[in-house]
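Step one of this worksheet: look at the structure below.
As you look at this complex, bear in mind that one protein chain is not there, while each of the others sits in place.
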Amino acid sequence: MRGELDLREHGHNRRWRFRQPSVLPGFGLALGVTLFWLVLIILIPLSGLIWRSSGLGWSQFMTLALDTRTLNALRISFGTAFVAAIVNLIFGVILAWVLVRYRFPGKRVIDAMVDLPFALPTAVAGIALATLYAPNGWIGALLAPLGIKIAFTPVGIVIALIFVGLPFVVRTVQPIMEEIDKEVEEAAATLGASRFQTIRRVLLPGLLPAGLTGFALAFARGVGEYGSVIFIAGNLPYVSEIAPLLIVIRLEEFNYPAATAIAAVMLVISFAMLLVINSIQAWSRRRYVYVA
Amino acid sequence: MEVRVQNIRKEFGRFPALDDVSLNIRSGELIALLGPSGSGKTTLLRLVAGLESPTDGTIFFGDEDASQKTVQERNIGFVFQHYALFRHMTVLDNVAFGLKVRPANRRPPAADIRKRALDLIDLVQLSGLEKRYPAQLSGGQRQRVALARAMAVEPNVLLLDEPFGALDAQVRKELRRWLREIHDRTGHTTIFVTHDQEEALELADRVVVMSKGTIEQVGTPDEIYDHPVSPFVYGFIGQSNALAVTLANGEIWFEDRPIGLRAPTEPDGPATLYFRPHDIELIDGCGGCLAGLVTASRRVAGTRHLELDLGRNHPHAEIELPPERTTTQDRARVAFRPTKWKLFRDEKAGNEVPSADVEAEAPVQPFELARTGT
Partner (left out) sequence: MSPDLATAAHHVRAATSESRFARLSLIAAALAFVALFLLLPLAAVFTEALRKGPAEFLSALGDAETFSAIRLTLIVAAIAVPLNLVFGVAAAWAIAKFEFIGKAFLTTLIDLPFSVSPVISGLVFVLLFGSHSLIGPWLQSHGIQILFAVPGLVLATVFVTFPFVARELIPLMQEQGTSDEEAALSLGASGWQTFWHVTLPNIKWGLLYGVLLCNARAMGEFGAVSVVSGHIRGQTNTMPLQVEILYNEYNFVAAFAVATLLALLALVTLVLKTALELRYSAEIAASRRH
């Protein structure tokens, strides 16, 4: 095997090696398949996008990206995603707390249901929410007399994005909560901290990294969401039109440069979010993991 | 602060972890709760802390009934086996925590809190490490932070739950010595739980030996070791041999012969004889002795340990002798007699026979605190 060859030839040299020697076989095959698939399915298509958008030239790119309608669409996408992620952060923590610490009838069902947004197709969620919050829907009808309109407004988008992002915070925070050391809570109590103080000063800070990760994941998901939003949003340009929808519209107009530009901007921001998520996780691992 | 435990009973479901336990702890003393797992020692500690509520009985801190108070109100300091430090706070913040969470009317100004925390960090010899996080400390250092944190609130009583159980043997020894020093300096009433009798006997002013939810004996380390009042204590503390014997006319018989010990006040019948391996004398010939064949001989530090086969139905006995007084031949026959011993009639603690400790004519072997495991 390749690894052993390395050892025999260069065993006593400290030279740069692509991978550590190992007795396990199949590295070449596995990595080969992985890279082949990765390149074919992910990298080529994505570089196609990058190549296309760079082919636009800088000035044309900026014009397309900074077009008012585009900017509004981006504003709506990011703004609603942000609000929805905040709501999910608050209620996600509460939900995780309740699921981990309390017992009540139907808990197991609720716990399983949290994954529903992962499993349910976005189009199904989209039409269900649109029907619920339309002026003659179950909830829409309740709120209409109060003058509150949800469907066909940005509020509707936020509602849809709350649905879509709900599991992210819960599932990221839940394992951390399950591992909370009871003795730490007891220690705080013996030192005189009230229950509220214990939660605020001792438990919540420990949940911060997981909470932030979940928030970022929900936010990133919300920004790119399409299927569950377009039915409830109303899709009025400048008012309730999200960026992904604008891309689709441009595509249907055969305006490839514009579609490409918007997509490129969204990608850049998505990658930035990924970096943020990874650095939060790395930071928290450094801070909180006990060294042996 | 004096602590009085009165008729405490604690049940978990149907299982009685503590059964009618009463104990008086003097102000400023360092007392150990010692026993095997399941003895109820940790439960008792947690009841004093307020982390559990008793099913029955009361606990007094001084003259006040503490049973009605929540754990926050009792003003105790608790040190956990696994430190339970706040991972996201520095050492300084950990130690200062108890003072910072006080309600506004009792909270000292921030500068005072900081000073007090730094003083305590200095007391536990961790100066310079205030800004570190628990993840950056060793086990021994973490436990010292835990202790400083517990002491910061000027507790009525300091409670330690197997504080050195998670540490290496060497660190454990150092911290034991150090804990005693700290206690002598600060004078807090301190209760600590351990299953390590060496630790209890070395550290404590008094030891409470517990078993199966009850207190077997309370006494100073000397009292516990030299004058155990029940078979459990005799067997749990130090090393011991237990032989089934019979009493006849005040004479103690083993198997078919007298062993040369008398208990004149004792009625006839079966009993168990307890003695420690080093409380024996060798006898030439046998005009009343215990005799057996040597099945194993080991040199342990300054003495020789012999394992003797006393007969088919009896467990092997262990005796200790200075090396020069023994032969090292296997299957040599050895005759001996206990110089210090105790008879117990019934295996239940408390049913002990009036003390039959006998100081023999032969000089008693120098006291050796034998190492036991676990």
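Each chain carries a letter (A and B) given by its place in the written order, and its residues are counted from 1.
Following the convention adopted for this analysis, a contact is a pair of C-beta atoms (placed from the backbone, for glycine too) under 8 Å apart; a residue touches a chain by one contact, two chains touch by 3 or more.
Note that the structure is predicted; figures quoted are calculated from it, not measured.
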Looking at B:Val3, B:Ile31, B:Leu51 or B:Val334, which residue reaches the missing chain?
B:Leu51
Contact with the hidden chain, among A:Leu38, A:Met62 or A:Leu204, goes to A:Leu38
Looking at A:Leu64, A:Ile176 or A:Ile247, which residue reaches the missing chain?
A:Ile247
Of A:Leu64, A:Met177 or A:Val223, which sits in contact with the chain we cannot see?
A:Val223
For subunit A, the residues touching the chain missing from this view:
18-20, 22-27, 29-31, 33-34, 37-38, 41-46, 48-49, 52, 91, 94-95, 97-99, 102, 104, 108, 110-132, 137-139, 159, 162-163, 166, 182, 185-186, 189-190, 195, 198, 220, 223-227, 231, 243-245, 247-248, 251, 256, 259-260, 263, 266-267, 270-271, 273-274, 278
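By definition in this document, only the chains that are shown with their structure count from here on.
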Mind listing the subunit B positions that touch subunit A in their complex?
49-51, 71-72, 75-78, 80, 82, 84-88, 97-98, 101-102, 133-136, 146, 149-150, 152-153
Subunit B touches which residues of subunit A in the complex?
181, 183-184, 186-194, 197, 201-202, 205-206, 208, 287-291
